[in-house]
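Removed: one protein chain of the complex. Kept in place: all other protein chains.
Read from first to last, the chains carry the letters A, B and C; within each, the first residue is number 1.
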Amino acid sequence: MNINFTAEEQAFRETVRGFLKDKLPADIAAKVKGGRYLSKADHQRWQQVLSQQGWYATHWPTEHGGTAWSAIQKHIFDEEIAAFGAPRSIPFGVNMVAPVIIKFGNEAQKQHYLPRILSGEDWWCQGYSEPGAGSDLASLKTRAVRDGDHYIVNGQKTWTTLGQHANMIFCLVRTDVEVQPQRGISFLLIDMDTPGITVRPIITIEGEHEVNEVFFDDVKVPVENLVGEENRGWTYAKYLLTYERTGLAGIGGSKAALHHLKQLASRVQKNRKPLIEDSAFRRRIAALEIDLMAAEISNLRIIATVEGGGMPGAESSMLKVKGTEIRQAITDLLRRAIGPYAQPFLEEEMAFDYEGDYLSDIDAAPLAAQYFNMRKLSIFGGSNEIQKNIVSKMILEL
Amino acid sequence: MNINFTAEEQAFRETVRGFLKDKLPADIAAKVKGGRYLSKADHQRWQQVLSQQGWYATHWPTEHGGTAWSAIQKHIFDEEIAAFGAPRSIPFGVNMVAPVIIKFGNEAQKQHYLPRILSGEDWWCQGYSEPGAGSDLASLKTRAVRDGDHYIVNGQKTWTTLGQHANMIFCLVRTDVEVQPQRGISFLLIDMDTPGITVRPIITIEGEHEVNEVFFDDVKVPVENLVGEENRGWTYAKYLLTYERTGLAGIGGSKAALHHLKQLASRVQKNRKPLIEDSAFRRRIAALEIDLMAAEISNLRIIATVEGGGMPGAESSMLKVKGTEIRQAITDLLRRAIGPYAQPFLEEEMAFDYEGDYLSDIDAAPLAAQYFNMRKLSIFGGSNEIQKNIVSKMILEL
Amino acid sequence: MDFRLTEEQQMLQETAARLVRSEYTFEQRERYRESEPGFSKAFWKQLSELGLTAVPFSEAFGGFDGSGVETQVVMTELGRGLCLEPYMQSVILAGGLIDQLGSDHQKQTLLTGIASGEFIAAVGLQEPQSHYNLDDVETRAERLENGYRLNGRKAVVIGGHQAVKLIISARTSGEASDAAGISLFVVDADADGVERQIYPTVDGLKGCDVFLRNVTVPKEALLGTLDEASPAIHYQAGRAMAALCAEAVGAMEEAVKLTLDYLKTRKQFGVPIGKFQVLQHRMVDMSSELEQARSMATLAASVADDGDSVARQRVLSAAKHVIGRSGQYVAEQAIQLHGGIGMTWEYSLAHYAKRLIMINHQLGDDDHHLEVFSGLMETA
Partner (left out) sequence: MDFRLTEEQQMLQETAARLVRSEYTFEQRERYRESEPGFSKAFWKQLSELGLTAVPFSEAFGGFDGSGVETQVVMTELGRGLCLEPYMQSVILAGGLIDQLGSDHQKQTLLTGIASGEFIAAVGLQEPQSHYNLDDVETRAERLENGYRLNGRKAVVIGGHQAVKLIISARTSGEASDAAGISLFVVDADADGVERQIYPTVDGLKGCDVFLRNVTVPKEALLGTLDEASPAIHYQAGRAMAALCAEAVGAMEEAVKLTLDYLKTRKQFGVPIGKFQVLQHRMVDMSSELEQARSMATLAASVADDGDSVARQRVLSAAKHVIGRSGQYVAEQAIQLHGGIGMTWEYSLAHYAKRLIMINHQLGDDDHHLEVFSGLMETA
């Protein structure tokens, strides 16, 4: 047993650092570190840089333009991405629909879609949840009825993250209503420009437009947009859920956020000295740092399992719960750190292109919004309660 | 609204204090405050004092020798009992079987048993739980079969607190196996000297003999020892469960324990100053004191409801959970306060008649044992999980 | 000992409740929020016509000598409606300071106006560096021949954007963060040198930072005794903390109610989600936190108007601590049990959650008050 990184792994880390030092635009890094929103253009700019480096599709096989990195290399990359304040890639195309296409799609689909994801030509969003089908995803109702060479899709999807930027959506749709819920679901790729699709913003608690409702009204989708076989969509969706889950805990992001917290607490005053010297607040930070340290090792243990050829099972679910709790607790302390200045709601200061003066600390404005936004971590992508159900069933066999 | 005690209530409190100052034996108070075990003789000595004052059966109607105190008076009495370090009355006779006899017993039973409880002649214990019937009490299996003028009782009871001192036990027994579980249960009063009864100690985690198993092997119980009607025992048991539950939260005991904690933390050193001046430990005490303050008001609100003629419903269950959590947290801090000296297991120092030197702080020896013993608070008498089920069903109607 | 409201208190409660029910549906509230003043002037007028803005004041000023309990009753109903009016700032804090410290003339001119709802006053007690320590005052007032010159900045003055009068704490002697040497001044909000940077708040209120640049005020602007304002500031902050506790309980009650309803109606896996034991117990825990909060709000109300004492301060800090903690628990769990829908702007729950979290940022959060309590705690 040697839990230090090997010389090769260290060298890889240096390469990644060198790349980020050279190529990460400073304005983007500043926004990410300050917890500000990025524009679509910011995301695209950064994606181009990664693509040119050949580092965008870290999880794909090399034949399609992936990196062939080991699980540990991917982890190191993610860690440095977070530490430098590079944006996390929007996962829906590169990390979600692409693996499904690679595994279950036909040759034509691979030829068509994968290069467009790499080039940034397509921006994908996800059409899973529906108003009546949240945790109980299999009860989804959006219908796709075969009509000659097309499916006619009717229904509604919701919580579609960044759907306002997307030109493509991958959807779970019901193609057979007679069978058991899981068995009549298919996996469709849909062009967002098709007539009959309406995207309506959902404004979330903190006032941001990050998610959407997507309505389908007699939307004609060519049958060649079906992935794999009809009525087997649930299998593909489940593949996606267990695929590469080692990043779920968001350790890198939490480490960056903790660093941010320490910097903020070193600047903010309480009783005329830096808040970080307040023993109670400092202990709260310390307790979080320790929790995070443990979660990081737990995450590395899972990664090492994957590296050794194992499958990350429901352990990832356990770690997802812990990881999201830690991240939420950090955003709680960030908000607390600025005291009364958590109250002002300064939308302009939060904006990606703000260049004016700041009411208080330069990083204060987004903190309360971020705290509220981060409540989603324990809800979306399978609530923490659902994750515990999974662990209970899969690992504990209760 | 005026949440202060009235002048009459204050005067009553002074009367109680005067009595306790005069009549509470100092040796007994010292043991209670130090968390030491009391002998049977200690309990009996104190009971005599209370009985002579007419203050033993605080919950009974006056005609049987009760006090006719209001709910608030009873609360004040309990509070002062705890503050002075007087023993809490062993509840099985005076507060558990007696109310059932008063409400459902016949005249002969009242005439016979109530005076013997007042005089201390009978020491009662409780025969409810069985090895297979804990939270699911209705699944109890101890059988009582009618045979002429007697029932023949066979089975086993467990967790019988202080059964080793008792000469009487009240039992829930199954008298009809054909019907739905709750419907075939009867409430029997059994003399512990009857042939066929065996009491076997259960030594609990901390090494003490506080609970017992009681075995019944063809035990002949006269039919006149049946309370109320055959097969209606479940009703009587439920009556007992909802009867006078305002004391469940153990507020008085927690206040005394918190006081004890502060005294200990003022004596014990950490980094060469009293532990109570350690900011982190002090904050932990402070947080508990605040929780307790809130729980005390919540308890008074329930008492005021009772006073106003209302029934304390499942609110008591909610408060029982909170109250036991607080008490357990206090014993956790008590144990922590003495650092390495929590480890020595000094049975002789814990004993009720110890008069030798002390290894470390005079109160140190019982603290770890007490911490472990107090784990029972969230288990016995309906586990905290069961209490939450009750609240969920009765108040929230989920 | 009696926890029941008197008949008068019940009437007061019903009056406030009825008004909030009819004027403050969530849709109305959103309209008020989006309007220029950021609240409903019409509602404010109704409050004052019914005498609610005068509750704590003596009859001489149109009030009815209401104690902490009366304030609690009103604030709980305002909390239930997520009301946006600066009741706590103008009536309780500004009104309280003037009532406690004001000269007859100041009471006549200012208190009458506040009590009648004729104008709104706000208080500038905190500063960018002060966190929650109201004695940490860097704003300075220099003595002039006939008055004072103020320079400095007051932070997050809720309601300050609509205030006609600002009550400003400023240092007249001593070092920053000394309790001694703080004085209070009544400043016209539109006086020369007063600049307000106005913003909405996360929970839908409005406020401002107040910049004071060579603002001169006459010597009659001094409120109370020179250098000795600190005890009154803390005393009135204590009353305001009790009021915030009451408001929080109103908001928590609504959040708990919405969540319980949701558990009973939302179905997943073929059953109402309230059938899942984990969610049931979570709901019990939320109710239990609410009970603790309710108890402490009541206790705080019952001591808020008592004479100043360490015991009173202890109770008030304890109450604010409990409210901060249980408010956060209820807010977070209400969102969690609702799932995605609990995170949407268009559903009222999100706004109850935001208000509950932000109450923790007003006049000291649970950490702050645990520290205060810990310092004041009896040790044996």
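Quick note on the criterion: a residue touches a chain if its C-beta (ideal position, glycine included) is under 8 Å from a C-beta of that chain, and two chains touch if they have at least 3 such contacts.
What you are looking at is a predicted structure, and each value in this text was computed from that prediction instead of being measured.
> List the shown chains that the missing chain touches in the full complex.
For the complete complex, the undisplayed chain touches A, B, C.
> Touching the left-out chain: which of A:Val16, A:Ile205, A:Ala295 or A:Ala337?
Touching the chain that is not displayed is residue A:Ala295.
> For the full complex, which residue in B:Gly85, B:Gly120, B:Gly134 or B:Gly184 touches the chain that was left out?
That would be B:Gly134, which touches the missing chain.
> For the chain left out of this view, which of B:Ala30, B:Val179 or B:Ile205 touches it?
With B:Ala30, B:Val179 or B:Ile205 as choices, the missing chain is touched by B:Ile205.
> Since one chain has been left out of the picture, which residues of subunit B touch it in the full complex?
129, 132, 134-136, 139, 158-159, 202-207, 268-272, 275, 280-281, 284, 335-336, 339-346, 359-360, 368-369, 371-372, 375-376, 378-380, 383-385, 388
> So which bits of subunit A touch the chain we can't see?
Against the left-out chain, subunit A lists 1-6, 9, 72, 259, 262-263, 266, 276, 279, 282-283, 285-287, 289-291, 293-295, 297-298, 300-301, 304, 308, 315, 318-319, 321-322, 385, 388-389, 391-392, 395-398.
> Even though one chain is hidden, which residues of subunit C still touch it in the full complex?
276-278, 281
Basically, only the chains that are shown with their structure count from here on.
> Would you kindly tell me how far, in whole Å, the mean C-alpha position of subunit B lies from that of subunit A?
53
> I'd like the Å distance between the centres of subunit A and subunit C, where a centre is the mean of that chain's Cα atoms.
The separation of the two C-alpha centroids amounts to 38 Å.
> Roughly how many whole angstrom separate the Cα centroids of subunit B and subunit C?
Going by mean C-alpha positions, subunit B sits 43 Å from subunit C.
> Out of subunit A, which residues touch more than one other chain, so two or more?
280
> Mind pulling the subunit C residues that touch 2 or more other chains?
If we look for residues of subunit C contacting two or more partner chains, we find 279, 370-371.
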